[in-house]
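The complex appears here without one of its protein chains, the remainder shown in place.
Moving on, here comes chain A:
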């Protein structure tokens, strides 16, 4: 048994409670505990409230079946009997027996208006309806019926081999029938299902009110004919769902014909095949989802099995049955009809010598001895419910003559014949249709086989086929089937218990008085047989459908239409009243909207929320002179200088009720700008490791915050990329950006960043530097980026003032520093002793302090203030010297073009190469002249070069003078100072190495040996200037 898929889907569990979140903290693997309303959760939430949008509904369902024997003209009658309910013979179908069998119109009973049988038979033609004229219709029809279900057999000639072996069904006959039914139906009825298999045709129509409530229609065919598979026998089946709640199955079958025992077994086999092989498409459940598995017969709430089941009367000579029945049908013709061919035939036959083995007289004689009618009548319902059984049969004690006990009555005849009905016996012996199937009381004549065109003449052909109730309408509710299953289980239990008892010892079991239950399968089983066939329960109870609704089905009419003459079978129909819970589409739409709104609300309110607090720092230098609003909502870094680190902190707090996973995401990328989470000048550090610590460094970092939790983020701004410095200096770029903080399943927060770039001399070209006005590069602070209004475009200086100022400061400071060391320092441990490159490397100060002091030096340069004023007074000369010296090296390195540009260098190198080739050497003096001469094409460069080399020579002289004789030093007993003086060439070499690299730009292309040679030459160019005794030259 399929369980409801709603309870088994894991997805549905997750969504069953809107607004619910996992109680465990979200892990890094599952960071988003979202309540995303999908179609699934929405429709399931709607489904859970189905009680609010279902209301009980009552419709009538009419099921009709007719074997039309591929006779033309039959389609002319279908509207009359099936839709209008006409053609029932009141005298031959016990109409006057039933309490609710009141004629549907006054005057019907014996009304002279209704056409006589004689006249009806007389006028019969294939071109016209054979339905009696003026028949008001006994069975409810027209627009009283919500659902018309018609099953036809033999709409094509299935006895023809060509038809039986057809690989497909000819649609033409079906079309003819659809047209015939549609024409008879009241306006608005729609065809909701149809299925054809060769001669089998099933079509369902619904009223305009019911049709839109029908869903999950699925139809199928099962052939059980030739070879067990051909479609000359079998079934066509439809499954529909009514009102989104009630599953109904309709089986129209044509089982194997014949009276032989083998035919009977084949019919049972056909039925079992139809049960096994019928498979429908999955149902769309109320949650809007297709169920996983298709259904078969048995999964529905209500099933209707009808058609030409072909079960016969057994152990009864057909001849006897004919005679017996024609005793009743002869009366139909009356005085006027005596000349009718049918009537004559009947009378002729009845006039034959009495050969009835089962005559009316015998029957009449037998009756009184059988007070209990149930032995010839089909017993009903459950053995445990005797009230049901008794309510079926009318008690003999009633005042009116009980037709069932009237030996001459039709009902008595029918009851005696029904005792021989194969279908009932198969049901009783549980060989077919035993699992819960019911049938209404049969109070009409066998539907087969008549002479075409006759109301009451049974087959007068040579074969004289024995009349039988071949055509039947069975039905079954879900409860009937479940009850049957339970009964089988109970019996199985009993059998087991009995076997256990036998194993324990039969003697004990028999003697033990406490044994409450003693089951003998032989005798007990026989008892049950009589109760196996269910008839309609007069007062059906509500039962629970597969989808959990309360439905009720009751049979109102079960009639054959004896006065339909166009086929050798009489048509048969049954009308049911179905009470069911149907979905009201309007109410459902309203609930749907409500639920959607609630889910949206839960989803929107359940989103994570964070609060971002920017820790504004009091910045002495962040007095913006521009028009920026004071309430800048982002992170303001204030003034930003070259190579100066600034930090700001931001706190992200989870101020919502659910965990929040946050992370900075890639900002949108404008063309030409680098993307990523942050601009290159900014670093983001969380004060805790990310959720996924092991992710590769490139992955976005995410942090999950529990409600109330907060994380601190440090934003570090550092501009040291010279290319960026240049672009900032040229104002083609600004220190403005926006970070995007994403809250998973929530909103994005924008965090604007802003820094105010202070102009720097670093990174510029000599040509630009010589244009810096008095007052320093900061004077350019508020100029426009296009540079069009560079206050004064003119050249202000012969060489960059920065070079002049730095070299001058070094010359000045080196003397003081040495003096200072002489006074206070450790004579054996002078910095220049430790590193011959000092003060341009090998510094005493630590990096951090140097960085701070270098900023001071740069500030002095950029704002054109004397270093003596920018340095804090406690900084001594030695420290100042180191800071200024390092700044000079870095400044020269930062120059865009270099003091000796690539072009100038190529020219110098060319001359040097020529001399090398010619093995010519110049004197040092001549070489210096030649170099300066070569550089003189670029005066600012040449002057800068001179400043630097002159300064280096001076510093060299201070640290390691040439003119102090070695011996003298030794003699005077100052050995500590002797060593450095010996090192002057080494000092020169060190200085030359540092400054050649800082000042002279080699082509980037040169590599390997060639570059090594160039570097040697480059160093030589500087070194040659350090050898001069510049005291003389100055």
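We take it that a contact is a pair of C-beta atoms (placed from the backbone, for glycine too) under 8 Å apart; a residue touches a chain by one contact, two chains touch by 3 or more; residues count from 1.
To be clear about the criterion, contacts and distances are computed from a predicted model.
Not shown: a single chain whose UniProt protein name, out of "Protein wntless", "Glycerol-3-phosphate acyltransferase 3-like isoform X2", "Protein MAK10 homolog" or "Ras-domain-containing protein", is "Ras-domain-containing protein".
Within the set A:154, A:270 or A:291, the residue that contacts the chain not displayed is A:291. Among A:222, A:501 or A:599, only A:599 touches the chain that is left out of the view. The chain that is not drawn here is touched, among residues A:121, A:244 or A:927, by A:244.
Among the residues A:211, A:419, A:711 or A:740, only A:740 touches the chain that is left out of the figure. Contact between chain A and the unshown chain involves residues 5, 9-12, 14-15, 28, 31-32, 34, 36-43, 215-216, 244, 284, 286-292, 585, 588-589, 592-593, 596-597, 599-601, 603-604, 607, 633, 665-668, 670, 692, 695, 699-700, 702, 736, 738, 740-742, 744-750, 752.
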